[in-house]
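Of the protein chains in this complex, one is absent; all others appear in place.
Take a look at chain A:
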C-alpha cells in the first residue's frame, strides 16, 4: 500500500506545487513592479504612472488571491502527506518555514489589505510604503522557502543526533550556498514572468488601438519598456546564477548533473547535447542520436572545457557503495522493504526539463527585446501576428519556470533530502522519498489529490477569465472614476478628509458621490474601494 500512497502523494505535491508556482512568480515580480510604478507616480505626480499602478495592480490582485490560498496547501501537506519526512527533518526544516510565516506572510497579508483598502484613508506616502512592504515581503518569503528547499538539496548546519538531523547553525542553513544561488535564479525567474506578462498585455493594448486616438497610449508604451527591460535584466541574472547553480549541482548532486544530460558514460571532456532524438532513458544510450556541442557540459560543470563529467552508470555504483543498494528491511516500508534502490532519476524528465527551461527562458527574453524594437519611436506593427506573439509569449517564462522546478525536484530522486557529498558534520542527514510519506490510507490521499486538482482547475479558469476581462477593459475598467470625474463631479477631487490624496483615491470617491447621496456629511461618503 505504501507504494500507492507514495505515488499519489508525489503527484499531489507535484500538481499543487507547480500550480502554486504559476501564481507566485507573477505575484512576486509584479508586486515589485507595481510598487515601482506607484513610486514613480508619487514622485512625479504624472498621471500615467497612476494609471499603470491601478491597471497592473488590479491584475496583480486577481493573481495574488490565488497565490495566497494555494500556499496554505503547501504548508499543510508536509504534515498530512509527508509526516515521516516532517518528523525526521522538522528540527531543521521547520525553522525557515515558521520564519516565513512570522516574518513574511504576516507583513504580506496585512499590508496588502492596507494597500487595497487604503487608497483614500492613508497619506500618499504611507500608502506607498504599504506597497513596498507587501512586495518586499513576497521576496522575503521566497528567500525563506528557498532556504528550506535548498537544505533538501544540500543539507548543512545540522548534525545527526539520536537518529535525527538536529540544527546546529541557523546561519549555515540561511546562507547555504545552494540557497544563495537559487534565490537570485528563482527571483529572476519571477521577474521574467512579470516582464513577459506586462510586455504581452501592453503590446496587445497598443496594437488594438493602433489607428485610433488612444489617450492611454503612453501608459502602454511605458509598460512595454518597463517590461522588456525587466525581462532583459532578469534573463542576464538567470544566466549568471544558473551557471553558478550548475557548478554547485555538479559538486553537490553529481547524479542530477548526469541526469540533466542523460549522460550514460563518463566523458572527458563532456559534450552538451542541444537536442536528442530517441529515448534518452535508454540505459546504453544506443538508441539516442544527439546534436552535441563539444566540451560544453564540462564547462557548465566546472568552468573548464576539459573536465571529466561522470555518467549515470558510474555514479550508480558510487551511490550504491555510499548509501546502500537496497532499502532497509523495515516493515513500515511495505513492499519496498529490502528492495533495490533505483538511483537514476527519470531521465526523459530531467533531460527535457533542463532544455525546456533554458530554451523557453531565452526565447522569452528575446520576444521582449523584439517587442521593444518593433515598437521603437512610436511604431506599432499592424499585422495580426504581433498580438499573437505578444500574448502567446506570456506562456514562455511560465513553462521555463515549471520545467526548471520539475527538473530540479525530479532530478534529486530517489532522495527527498539529498546526502551532502562532503558530509563533515552532516553524516547521515539524508532521506529516501519512499521513507518520507505518511502512514495514511490510500483513500485519503486519493480524495485529497482529486479534490484539490479539481478545485485548482476550476479556479484557474476563473482567474484567467477575470484577467482577460480587465485586460479587455483597459484603464477605464480599473479607474471608472476618471470618466465620471471629468463629467463634472467637480471640486478638486479631495473630499475624503485625507487632504494630500488628490489622485486616484480622491477622484474615485468623487465618482460615486452623486449616487449615494448626503454629500454634506463626510461620514457618509462612499468608500473609494469596497469589495
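Heads up, the rule we're going with is that contacts are C-beta pairs under 8 Å (C-beta built on N, C-alpha and C of every residue); 3 or more make two chains touch, one makes a residue touch a chain; residues count from 1.
Keep in mind that, in the parts below, contacts and distances are computed from a predicted model.
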Protein that the absent chain corresponds to, by UniProt name, given "Ion-translocating oxidoreductase complex subunit B", "D-allose transport system permease protein AlsC", "Cytochrome d ubiquinol oxidase subunit II" or "Carbohydrate ABC transporter membrane protein 2, CUT1 family": "Cytochrome d ubiquinol oxidase subunit II"
Selected residue (touches chain absent from view) among A:8, A:73, A:262 or A:349: A:73
Options A:236, A:277, A:293 or A:462, residue touching the unrepresented chain: A:462
Per the touch definition above, residue among A:42, A:116, A:316 or A:356 touching the missing chain: A:116
Of A:52, A:99 or A:301, the one touching the omitted chain in the full complex: A:99
Touching residues (missing chain, whole complex) on chain A: 61-62, 64-66, 68-73, 75-76, 78-81, 83-84, 86-95, 97-103, 105-107, 109-114, 116-118, 121-122, 161, 166-168, 170, 332, 438-441, 443-444, 447-448, 451-452, 455, 459, 462, 466, 469-470, 472-474, 476-478, 480, 483, 508, 511-512, 515-518, 523-531
